[in-house]
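A single protein chain has been omitted; all remaining protein chains appear in their positions.
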Amino acid sequence: MPEFFNEIPEDLMKLSRGAAVVLPKDFGAVVAYTGIGKDSIVAEAGAGTGFMTVQLARIAKHVYSYENREEHYKVALANVQRLKLENVTLKNEEMSALDQDNLDLIFLDFKGSNLLIPQMHPRIKNGGWLVSYCPNIEQAKEFSLECSKLFRQVFTITSNVTHYTIRDFGCRPDNFGMVHTGYLTFAKK
Amino acid sequence: MPEFFNEIPEDLMKLSRGAAVVLPKDFGAVVAYTGIGKDSIVAEAGAGTGFMTVQLARIAKHVYSYENREEHYKVALANVQRLKLENVTLKNEEMSALDQDNLDLIFLDFKGSNLLIPQMHPRIKNGGWLVSYCPNIEQAKEFSLECSKLFRQVFTITSNVTHYTIRDFGCRPDNFGMVHTGYLTFAKK
Amino acid sequence: MPEFFNEIPEDLMKLSRGAAVVLPKDFGAVVAYTGIGKDSIVAEAGAGTGFMTVQLARIAKHVYSYENREEHYKVALANVQRLKLENVTLKNEEMSALDQDNLDLIFLDFKGSNLLIPQMHPRIKNGGWLVSYCPNIEQAKEFSLECSKLFRQVFTITSNVTHYTIRDFGCRPDNFGMVHTGYLTFAKK
Partner (left out) sequence: MPEFFNEIPEDLMKLSRGAAVVLPKDFGAVVAYTGIGKDSIVAEAGAGTGFMTVQLARIAKHVYSYENREEHYKVALANVQRLKLENVTLKNEEMSALDQDNLDLIFLDFKGSNLLIPQMHPRIKNGGWLVSYCPNIEQAKEFSLECSKLFRQVFTITSNVTHYTIRDFGCRPDNFGMVHTGYLTFAKK
């Protein structure tokens, strides 16, 4: 297990993993820039094995979570049940089946998420956010440019955490570490 | 107003500022790594003009906030009232007056915070966190080494957000930007 | 004049500037990764106002430099003369006019440089390098993928220098700074 998993909250440590996960550094940026909190209703897809689901459920009033691949859905469901999360609705469906309205945040983490932008836009309340997580810049670009047609503010960032070695005789950044996970594109309605 | 203030949640945009603030990128890292959520009781000092207070109040059940400098306290109080936050207790006192127990998080953002570590430790519940925000590495080092005597896990990070310029004809990181705000040291009880 | 110009060699400080320049951090990466030295024969285009030309001339045996825009060529020529550089041949021509062979390095800094790759390849000696400097990732990608067809090793980097504030009472990275200049793609024959 890579070193960066040593420094994540305990609930996440208990989870089974079987897909790429949204790490705390990226989750933290989503929370901070969208301003979601305990009154927020959020939706996400694809849930993968539920790493982001669990993090969002700590913060939000309710999380609607979609995962169309059955093997990931089953692991995510087991993870949600293990942590006894009562504010998560997990569905083994495509995100296009989303039927909630007035959402504070929709978070999309799957290939081709840009194709759903026009369908997601009306589901979000005014002042709410659509956020995508894309491993490559080409996907972030497509998502960003498409969002610019419908949303009033769009920006793309990467969030990078540097870990430090602290010793009485000397301090420095760690020599090696994670450099990149994904591009986060934020679109505000 | 620096460009990075364009991309922060609307509630923060309404705040009066008169002291250095904890930016969303650093707030996000605190939320993500400590795992605080809507059931969490947290305390912080010094509140400054309430930028971190407001961000924590979105997430936590209750925020106890201390600011001993009266001019900052007054601005923070006005900010908390403007946003009608009902889960914040703001005190114009030294942090040493803290009398809550069983806290999920204590966040310290003032010079000399390392001197309060022994006094803060018993206020935190098992599994809870003490976090400091220090502009210079020397302070982070002092804080980290002192925490290592009492806490079971201690680490120091910086959180860095890179903003991207996305255009149809070409994408790249922004040419100039914020490089450093402060060192975050996390100590888990 | 931006702060980063305070920390460059004196010969560069004397130069007239009128175009985007290749900063020392990027020049340093070119020298370090290509291994050029005092026996090397190098060529470059477009010279702009000669910032990279002057840096290469300090290191290489001879620099053949091309700049097709007359207004930049004139400034570059004046800069080369001011520094009395005797190992620079500066031409107000397109790079396609290059007629030297057995080059240790060809450095390309202009839009559309990828179109010249097949023509540059035979001019480079075995073990020599073709390097491009591209502001956007799309150009670096085109250049890299095209080079992969002809060269035996291709890689793309960015070089980033962090400046530190060092004071007796506290050290940290500078708060603000340059984040991005350009992508450097290296192709080894």
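Here the chain labels run A, B and C in written order, and each chain numbers its own residues starting at 1.
Here, contacts are C-beta pairs under 8 Å (C-beta built on N, C-alpha and C of every residue); 3 or more make two chains touch, one makes a residue touch a chain.
Bear in mind the structure is a predicted one, so any value in this text is a computation, not a measurement.
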item	value
For the chain not depicted, the shown chains it touches	A, C
Contact residue for the chain not shown (choose from C:20, C:78 or C:161)	C:161
Selected from B:12, B:31, B:120 or B:137 as touching the chain missing from the view	B:137
Contact footprint on chain A, counting only the chain that is left out	135-139, 162, 169-183
Chain C residues touching the omitted chain (full complex)	7-12, 24-25, 27-38, 55, 57-59, 61, 127, 137, 140-141, 144-145, 153, 155-164, 166, 168, 171, 183, 186
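We take it that only the chains that are shown with their structure count from here on.
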item	value
Category of the chain touch graph - line, ring, star, complete, other	line
Centroid distance [mean C-alpha coordinates] between chain C and chain B, Å	43
Chain centre separation (chain A, chain C; CA means) in Å	40
Whole-Å separation of chain centres (CA-atom averages), chain A against chain B	22
In chain C, residues with contacts to at least two other chains	137
